[in-house]
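Sharing a structure here in structure tokens format.
The complex appears here minus one protein chain, its other protein chains still in place.
And then chain A:
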Amino acid sequence: MAIDSLVLGAGQQVGKSCVVVSMNGKRIMFDCGMDMAYHDHRRYPDFSRISHSGDFDSALTCIVITHFHLDHIGALPYFTEVCGYSGPIYMTYPTKALAPLMLEDYRKVMVERRGEEEQFTSEHIVECMKKVIAVDLKQTVHVDKDLQIRAYYAGHVLGAAMFYAKVGDTAMVYTGDYNMTPDRHLGAAQIDRLQLDLLISESTYATTIRDSKYGREREFLKAVHKCVAGGGKVLIPTFALGRAQELCILLEDYWERMNLKIPIYFSSGLTMQANMYYKMLISWTSQKVKETYSTHNAFDFKHVLNFDRSMIAAPGPCVLFATPGWLSGGFSLEVFKQWAPSEMNLVTLPGYCAAGTIGHKLMSGKPTKIDLDKNTQLDVRCQIHQLSFSPHTDAKGIMDLVKFLSPKHVILVHGEKPKMATLKGRINSELGIPCDDPANNETVSISSTHYVKARASDTFIQSSLNPNFKFSKRISEDESGSWLKDRKFMPQLQVTDKRTAEGILIEEKNKKAKILHQDELLLMLGEKKHEVRFAYCCPINVSNLEETKSTSDNVLCTSDRCSWLQLLNNKLSGEISGGNIQDFGEHLQVESFDISVCLNDKCRYRIIDSQNKSEAVFFCCTWSVADEKLAWKIISIMENFDCESH
């Protein structure tokens, strides 16, 4: 059995995440993203690789979406409404609630900015979302009889989840984007210790080790505060969701603490509607934000006011959140044109802006003049602050997660090729886990776990659960110096519990395999046990024994028989390690090996004629086949006893 992972996007790059995993006859598409750097067919994953005929419903068991970012969901309406996939789609409640806003926002920008032909319509988005089944965290969802999926908290953005999928005995996790450290509005990723064959992880920061996000947040707040304190205006171009709420929570909190009265505005595109969603989904935020919902919901922004166009030229400091992000057009660009020429003002930009946008131009170097179009040039004198905090885990976080889950195999996606190669090497060498970083449209094939099923009898289970203590003596002489007074060995007993399950597996035609305890087998067959044992009557030179005996003064046993056994016991304890010698007075026992002094001169088991019978004492030994090796070892010790002591 194998797991095949076909990487349709985010292979050695960031953008259009899409991995199709086949395991045990099920086929799951994880994420269905778009690449915003392209405007042709390359923006979407190459869906034809899933099914040439275009019958996606029979080619895929389900789609799982990790979060509402466009590089993870952007191609979904296209895939369902244009390509015609109509099977089940799973995502978390917040993702289902927020994704349509995100998609609609993007659709508008594309149509507005580029006058582009629509890839999908508003109706497409609505129809697409109707196919979505919302899931809660940790809820085990049975997609069908054989496939189970489960979402785990991933941090990153509201509603982001890692997904666990299991078919039969084969299991895997696809992380999507995640963050291993909590920030002000979201918690850290959380997952159970699972038994996994495969982990597919993002690797945006494959080689970066970052300090805490708090520091970077402080930098942003300081920059904003400095600007408004100097009477300047702050423009924060954002999309409707995610970053806008995150930054606004930061500002609200800061305004409260610093007792600032300067207005914070939301442009009309950023409706309070989005905040409404966040308010209802507050249980998906960080612990701190969650705790205060009843007295004050953190997304009930107290300082935030609505902005209208007439206020652009109004005097005085303010902070304005305006759509769309990246200054790609629309209202945010309109405001930028007005505010950019003043060095008092500030514009904040995210770490990533799509190529071709004003935001992208501003970030490449520090231009003082920007070409808006062929005829217009704009003086840019305002300050520009780049938001350096990003809700992705760093290299340490990825390593920690891989180590914690200890999957049998790792695949890295969603990162930059050279950095991924470095991380791949580390996972391989430091954790000893095979790792791949396939490029787009490559398939990685790994083997999967499979168990053979059988029915086990109670007696077998019981016997397997019985503790099986092994005693091993570590003999050390008593170091207290009383050697003469009490020549005793102080055995230090080491106890280990080596539970082994031993039983018998039976296969009968047309019946499920069954496991029995050994004793049950004969009962089932109606047969009697026929014991097969070995026996050997072993001679030991008696003169040597007597000699040794006289020097030992601590023999408690009075009869000769006992004392000889005692001597033999001492001898054997020294020679065989691991075996536990049990002394029953009349006989000794090691596992099934039994020794007793033989006084029967006509004993059948005296197979070998001893040269000097008169000086020999015979020890009768018997054992069963399980201890064959041990038995012959002991016998050879006994037979060599006399030679050694001279």
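As a working rule, a contact is a pair of C-beta atoms (placed from the backbone, for glycine too) under 8 Å apart; a residue touches a chain by one contact, two chains touch by 3 or more; residues count from 1.
Assume contacts and distances are computed from a predicted model.
Enquirer: Looking at what's absent rather than what's present, what does UniProt name the missing chain, "Ferritin", "Putative methylase", "Ras-related protein Rab-7a" or "Beta-Casp domain-containing protein"?
Expert: Matching "Ferritin", "Putative methylase", "Ras-related protein Rab-7a" or "Beta-Casp domain-containing protein" to the record, the invisible chain is "Beta-Casp domain-containing protein".
Enquirer: For the chain that's not shown, point to the residue among A:Gln195, A:Ser268, A:Gln338 or A:Gln582 touching it.
Expert: A:Gln195
Enquirer: Out of A:Ala229, A:Ala355, A:Leu505 or A:Leu599, which residue would touch the omitted chain in the full complex?
Expert: Final answer for the missing-chain contact: A:Leu505.
Enquirer: Can you list, in ascending order, the chain A residues touching the missing chain?
Expert: So the residues of chain A touching the missing chain come out as 93, 96-97, 100, 129, 134, 136-141, 169, 195, 273, 276-277, 279-283, 293-295, 297, 449-458, 461, 464-465, 498-509, 514-515, 518, 521-522, 525, 527-537, 604-605, 607-608, 622, 624-626, 628, 632.
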